[in-house]
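Note that this complex is displayed minus one protein chain, with the remaining chains in position.
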Amino acid sequence: MEFFLISLLNSLSYGLLLFMLSSGLTLIFSMMGVLNFAHASFYMLGAYLAYSISGVAGYWFAFFIAPLLVGVAGVLVERYGLRAVHKYGHVAELLYTFGLSYLMLEAVQLIWGRSAVPYGIPEMLQGSLFTLYTTTFPKYQAFMMLVSVLTLLALYLALTRTRVGLIIQASLSHPEMVESLGHNVPRVFMLVFGGGCALAGLAGVIGGNAFVTEPGMAEMLGTIIFVVVVAGGMGSLMGALLASLLIGVIQTFAVAIDLSLLDGLSAMGLGTSPGVFGHSVLSVTLSEVAPMLPYALLVLVLIFRPRGLLGKRES
Amino acid sequence: MSTHYLTRNRFASRPSSRMLFIWLGFAAVLMLAPQILTSSLILSHLTQMGIGMVLALSYNVLLGQSGMLSFGHAAFSGLGAFASVHVMNLAGDGLLWLPLPLIPIAGALTGLGFAALIGYVITRTSGVTFAMITLGIGQMVYASSLMFPAFFGGEGGVSADRVYGDPWFEWDFGPQIQVYYLVAAWLFICVAAMFYMTRTPLGRLLNGVRDNEERIAFVGFNPHLLRYMALMISGLFAGIGGALMAINFEIATDEVLSLHESGAVLLFTFIGGTATFIGPMLGAIIGVLLTKFLPDYTAGWQMYLGLVFVLVVVYAPGGISSLIKPSLDVLRQTVSQRRYASFLGLVLSAFMLLAGTIILVELMYHRASGAAGSLPLFGVALDHHGPVPWVVGTVILLGGMLTIKPAGRLLFERLSIGESAHQGGKQ
Partner (left out) sequence: MTGNILELKGVYKQFGRTEIIRGVDLAVKKGERLAVIGPNGAGKSTLFHLISGRLPVSSGQIWFDGHRIDDLNAQSIYRRGLSRSFQITNLFHRQSVYENILLAAMWSQGYRYTFWKCISQLQPLHERTREVLELIGLQSRHDIAVNLLTYAEQRALEIGMAIAGGSNTILLDEPTAGMSRGESDAAIELIKTVSVRKTLLMVEHDMGVVFGLADRVAVVVYGQVIACDTPEKIRANTRVQEAYLGVVKDKQKEVRDGVA
């Protein structure tokens, strides 16, 4: 029971962080059709910037400034790079962001070095919030969840209640129409790209000290967020939320379960010995299979529901 | 302007002598390259270039010919590699008869088999959905490699010995030069086979699926089936590439299944250019140069790699092979019109760009490495502590950036004035 509740809380906080990171990517992908391979790099940039700024001006200052800086970086990337490549099609845009992720990784390593940096949790957020049975639930994790939920709410309100939000929503599916109505769609794109990157940067600010801040952090989360965005459904923030939580649950629970099909069989009174063919497959535990599960989810969703779980875009 | 000169079909009833010359020339280059460039390090690079060409061409069957973007190509080549090391071990133990030169057949069958197995379902989709499915599948295969150590050998991978059985005409394929010629022979076979395929009805249909998969149905062909066949053909040749890797390195580890490997094949095929046959082959050469050759000379090779990617994507989206003909044209016109001054101006500008970039990148990496001494760069010692080298590098780079476009425009203006005068104002 304890295991279940703790794992549930952990998957919730991980899932929400994933969502914050993928919400920006969903917006960018849905509106511009750009698979931003560098999205996780902006996450990394956010973490590193927060580390440096918090060392000089404190965590809370970094909390607000770092995402802003990352957003500005995103705007510059869109204005001076992506826009030039846009006319060559989606493969070119994708490769541009791929190359960009490479350059950002190198730049980060040049500036901050190749090993992890000690980006720590601020004192007031250290320690545990409460203790469930025998396991403590850290304050910081609760803080992360709070920030994620508030961000989601703010995003939802901004998209549905403000004028800019409505324009963005319309541009998600009909950019040409929106442009002929007189709106400056390229500027909207630039803002969305910058905004998406700022969200990734914010995720980096709060995630970088919960997890480790090191050059490899982008690669770790990079492909998972693609699974989230695509399995959740292109164009759907709710789908991204659903997929994030699903993956959060899958990965957290699966990693902790050391059972295999073989264990299941022996519980039923059947068993095999190591020499039998297929034994190696049956003896694989769920925790060993865990890294593969998000991708299995992706493949299954795309085969049976090519538009994603909640995707609304007509192909 | 008509369709690209290499994709346009010459429907002559017999191969022209020009094509024959090209094939003979290709064979000659393959055979003579290691005789001319004799260092053993270069030989290793040449071998890897050959393998890279097979992989890039197999990938281009999907991307360039059929319009199918895939992020999971390493699954096919990697599985081919693993199957090959196992077959090599079985053959070495005498349980199976397959001489080393024929090992790529095992790779081919593995790649083809895997594509046949999963292909029918996943090729129902196309475009971005298909690309994402391949990402998922590629990652699943990669992740499963650590789960099944019996086949994948766990973290250490599976090794094999390529010297087994009876030698072929006194070659036991121990020495690198013999491996090179084995790779070269298979490369020639693969290039010939894939080239031939583009000249068949299926080849044309795959181009059709790329250009308009809806219309292909309306002229009677099933686009799903065509994509399935493309995947199988691509998988077959990728498997051969994987087998060649296994032979060359005598080991297969989970690295050959990684997203890094899939990404590299995509990157270098694109950088070379997807519209022609030369493109992927050129891309493979560039790939080996940038990832295997360059690291010996500079710590900043990954930065250069990233810069090359981005520059090609922005300024040469058809790949570097798309620049060959225009560059040769410019050279020819420059010579015939004697516009040497303008040409030199452009060259100088480009040189400044290159020099400035190199100076700054090398300085940055030198400083980051924490070295106390100066950076030796082409015989000049640059002290990275003071501002001088940085300023000089920046000035040169800026100079190049500001002058390159005007220099280019000047040259083209001069050339086109000369060109129209030469043709008597035919415009």
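For the reader, a short list of remarks on this structure follows.
Note that the chains take the letters A and B in the order they are written out, and that residue 1 is the start of every chain.
To be clear about the criterion, a contact is a pair of C-beta atoms (placed from the backbone, for glycine too) under 8 Å apart; a residue touches a chain by one contact, two chains touch by 3 or more.
Keep in mind that what you see is a predicted model, and the values were worked out from it rather than measured.
Just so you know, the chain we are not showing touches B across the whole complex.
Across B:G208, B:G263 or B:G356, the residue that sits in touch with the chain not pictured is B:G208. Among B:A217, B:I278, B:L294 or B:A316, the one in contact with the hidden chain is B:A217.
Interface note for the absent chain: among B:M229, B:L382 or B:L411, the touching residue is B:M229. In the full complex, chain B contacts the hidden chain through residues 1-3, 7-13, 196-197, 199-205, 207-208, 210-212, 214-222, 225-226, 229, 233.
As a working rule, only the chains that are shown with their structure count from here on.
Once the centre of each chain is set as its mean CA position, chain A and chain B turn out to be 31 Å apart. Residues 63, 69, 121-122, 124-125, 127-129, 132-133, 135-137, 139-140, 143-144, 146-150, 259, 263, 266-267, 270, 300, 302-303, 305-307, 309-310, 313-314, 317, 364-365, 368 of chain B touch chain A in their complex. Residues 35, 81, 84-85, 88-92, 95-96, 98-100, 102-103, 105-106, 109-110, 113, 223, 226-227, 230, 234, 280-281, 284, 288-289, 291-292, 295-296, 298-299, 302-303, 306, 315 of chain A touch chain B in their complex.
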